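So that we are looking at the same thing, I have put the structure below in structure tokens.
Every protein chain of the complex appears in place save one, which is left out.
What follows is chain A.
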Amino acid sequence: MTRDSLITSENDVDIGLEFEGLEDEVDTFQEEHERERHRGKRRDGERAKKKKRGNGEGRKRASRAGQEDEKLQARGEKKGRRKRSSSDQQAEGREGDEAEQPTTKSSKAAKTRKNVKNEKTRKVEKEEKEDEADDEERNAKRKNKHGSNKKEEIVEEGNKHTVREKAGEVKKKKHKKVVETSSEKETSEEEDNEEEDSEEKEVRPETLTPEELEALKEAVDERKKLIQGLRGKPWAMKKKLVTLRESQEFVEKYEGALGKGKGRKLYAYKVMMTKKWMKFKRDFENFKTACIPWEMKIKEIESHFGSSVASYFIFLRWMYGINMILFCLTFGLVMVPEALMGRPYGTIPRKTVPRAEASSAMDFAVLWDFGGYAQYSVLFYGYYNNQRAIGWLKFRMPLSYFLVGVGTVAYSYMVVIRTMARNANESGVGDDNSFNFSWKMFTSWDYLIGNPETADNKFASITTIFKEAILEEQESRKDDNIHLTRFLRVLANFLVLCCLAGSGYLIYFVVRRSQKFALDGLENHTWWERNEVNMVMSLLGMFCPMLFDVISALENYHPRVALQWQLGRIFALFLGNLYTFIIALMDEINLKREEENIVKFNITTWEASLYNISASENSTAPPVTIQPADVPRGPCWETMVGQEFVRLIISDTMTTYITLLIGDFLRAVLVRFLNYCWCWDLEAGFPSYSEFDVSGNVLGLIFNQGMIWMGAFYAPCLPALNLLRLHVSMYLQCWAVMCCNVPQERVFKASGSNNFYMAMLLVILFLSTLPAIYTIVTIPPSFDCGPFSGKKRMFDVIQETLESDFPAWFSKVFSYASNPGLVLPFILLMVLAIYYLQSTSKSYKEANVDLKKKLQTQNEENKKKNKLAALKAQVDLEEARKAASPSAEHQKNNNASPDQEADEEEDRGRSQRMYHSKNGRSPPPPRHDGHLPATRAPVPRNYPHGNQGSAGYLPGFPRESEARMHRVPSLQRH
């Protein structure tokens, strides 16, 4: 109230011109806010006053509108254009209107002012008088209203001064009308207003009073809010863009104007710095994206082939990162220290090529097989010395070797599990089944596709998905084919199991036979028989997936699910192969250990004889120096295992690349160039171009990684080799995909498959660490090679370190800590903690689902409420129409109730109201709540020839509403 009175007094004083435009603006932008406050006040039980005020206001408005519109006309009518159509037809009704004016309401008046274009000056003068007479009423009203109202007053004062001001007021009034009649067009009008205002007016912030500054600030905030929430608004895109631009311009313009003097400068500086900082952050983000390796390549592939193919490459990149770390660990902590600080090549037997092999040690065939010099180098386990500390750094080599071996595995576990957990979080809890068609409708497009051909494919696949889904829905209603599908799925799994069992038996059979051959001596057998195991394994690995693919067509799964099944099956197959390989390796290890025992015995006798010889020849002579190459040595099974793995990796890589070149590239070349002279269409017909085999490639990658984890302990070079392989295959496969493959016929999103890969990786990690740990724990290391030679078990190195490198108390503490009495409770505690965490996460999940449900029900309730409100409003409207005849007084009372209705609805929240009115879902209520008051005024206009009063009212209504219906879209077009 104080503020209001202050304003009133201010109002009496002459007000400068410069205020006006600004206030106009503020008014425009603040309207929503103000209206709400204003309504709140109104509802505070001042009905009578309201009536009165409305009355006065209405008259005043009409009058002013009269003046101004005339002025406007004189000025060439900047914005009157769209009003004209309606005003022309209503102009004739003016007289009747005037007669009725005392009974009309405020918003009606707002309407009437539209038709004043052809108005007589006589009427204007009369109204001017009326205006003056109304002054007192206005003052009373002013106490209720504030903000916008105040500005209105101010403007009115200024009105008498210049044309300019009047134009401004017209704008504002138009805006006022908008607020009261219907919210549908308010934004567009707002924009119009603003545009014109910003053209005409100039703001001088120095001259602003604190109140106005406050208001301006609020307006700026409002705009900012609008910009933020614009994305969620149910408007047309064009409108959004326009609003955004306008708001941004406004904020830009007035943000700096806030604050005074020093504060203002500081504020402007702050704003500027914020902008700069934002820009920098954005640039930095861009830079970060540019730094991600192969990002562009993968994006390109994604755009051509959809996300399922891209997911493979992303997985490959992730794998590359992991291997980079593994490589850094082994290279930095094992290989480099040994190469730099360890004893050089040729100093001790384990670092020298034996005499027998020396002649062929540099042959390419031998090196390719990782024998010769490659075997006696840092690449393999056997080269490392069991010297406890090496070099001037006193680097604990054996300890480092052991810890790196354990650390790589531990790190891999950690990373895989962490990634899995993160992915699981991202996937969230979605009940995908409940809105099947909506999901398909709104989420099936893959927005990353940038290639027209793929887009066509995707389009086709979506169409088929819809067809299938509809068929499925029909069938599920019919409910008879589900048994057939189930039967087919079971049958398919049975067939696959048979296939797996068959291949497993075949491999087992072949391995048994090869052991027999090995006992006989490999030289007696043909090349085919010698390479039988490898051949059979690779053949089965090649053909069985094809068969699985064919069988999976029976199951009729969604391709994403089908891919997972396919992956699982191939996984089982490969696992069988891998474990056969490991079993064969174990046998070989046992053989080597037997050999080692014999060698050990021989060496003791050899040494004894050596000693005897030297002793007998010359007891005083220095001990004979023997070339390290001549010293007999054990078979060193660890190096053998490492070699096997390295060979396996190499041959696997070779196979992959050769398959890529022949199966994809050569095929593509043939199809492309033979097509000119072939009898059928090679491209569309039989051989065609190949599709990218996601499942096969992913599995290849995963199994490759499994072999790395298994063999890295015995061959420190493996991570390096793998890094090389991954690097090459990244480029090669990217190229091959882009150059020789066609997009899959059923392009699908791979959003859910990443975690599936991870799960498989975890399983493989576990399965590959099992044999490694088994060998480390159970088999004693070789006596004359490797960092752990001479120890009983490899992990004794820890104990040794504890004893000799740490103080006594530490080893004591450690021994206590490793006491089963302590370890077991600890494990128990861990299990309990895990159980607790799991159960809490479960309950959170449930809570999430509950919240979701709550949201849904709330939405539904809101909808119902809105509907009810609309219905009630309609009923009231009907009543109002019926009661229109009796008397003006009565009519007013009726009006009050729907108005209140509208108020309440408004209070429920702005967004809701917007939703209600903007998206046109329930046209009657919005038209009603703003429209009802407006409808009353124009009625007489439609019936110009003295048809005033009750009789003409009822039939007039529909015509009026029609006119409005036409007007609304035309407004929104701007």
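Just so we're on the same page, a residue touches a chain if its C-beta (ideal position, glycine included) is under 8 Å from a C-beta of that chain, and two chains touch if they have at least 3 such contacts; residues count from 1.
Rule of thumb we're sticking to: contacts and distances are computed from a predicted model.
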Omitted chain (choose from "Tetraspanin", "LIF receptor subunit alpha a", "CTLH domain-containing protein" or "catechol O-methyltransferase") - UniProt protein name: "catechol O-methyltransferase"
Identified contact with the non-displayed chain, of A:415, A:547, A:584 or A:798: A:547
Residue, one of A:213, A:325 or A:535, that touches the chain absent here: A:535
Contact partner of the left-out chain, one of A:277, A:435, A:509 or A:611: A:509
Touch residues of chain A, complete complex, unshown partner: 499, 502-503, 506, 509-510, 513, 526, 528-529, 532, 535-536, 539-540, 543-544, 546-547, 549-551, 675, 678, 680-685
